[in-house]
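Of the protein chains in this complex, one is absent; all others appear in place.
Then we have chain A:
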Amino acid sequence: MPISLRTRYTFGALAGLSLIGSLAGCAADDSTASTDTGSGADDSSSSSAPAESSTGSDTSTDAGTDSGSDDGTDTEAGSYADGTYSAEGEYTSPGGSESISVELTLEGDTVTAVTVTPNATSGNSVRYQSDFAEGIADVVVGENIDDLDVDRVAGSSLTSGGFNEAVETIKAEAAA
């Protein structure tokens, strides 16, 4: 799965922030250039990759020197060096201009971790950013429960008796 898709989902969770562009500088593939809508001019100053070396420190260093070159001449298409990348983005909220620091870890072309550090000052932005600052964001694929070796399934509470019957009654009346 291309990284651009995953990062799009990632930031979809952040109340419509559009700061993907500044991350594109970390990527060496042309396919992500289309997401480079924003602060391209800031790339040289704001992109610093890798922020911290992962287990594959050699490739991370290489990625760092490549960052900011969107011409895609030096790497095979569709492949990104493992490592941790960081970037800063700016956006305008109703409360004014805000900035945000994003760090993401790539392993085998997959985003394995995203950390968002808020630099926000206004109320809502502080809330949305800090709420999310510690977790991992990703896209999941459902797998068949029948194929899994599990003891239980946990979802929303099953309802016993009356509620389900009432819902069925309502549906039947609506269809009549």
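A few remarks follow.
The rule is simple: a residue touches a chain if its C-beta (ideal position, glycine included) is under 8 Å from a C-beta of that chain, and two chains touch if they have at least 3 such contacts; residues count from 1.
Convention: contacts and distances are computed from a predicted model.
The protein name that UniProt records for the chain not on display, among "ABC transporter", "Tol-Pal system protein TolB", "FAD:protein FMN transferase" or "Pyruvate dehydrogenase E1 component subunit alpha", is "FAD:protein FMN transferase". Those residues of chain A that touch the chain absent from the view are 9-10, 12-13, 110, 113, 127-128, 130-146, 148-163, 165-167, 170.
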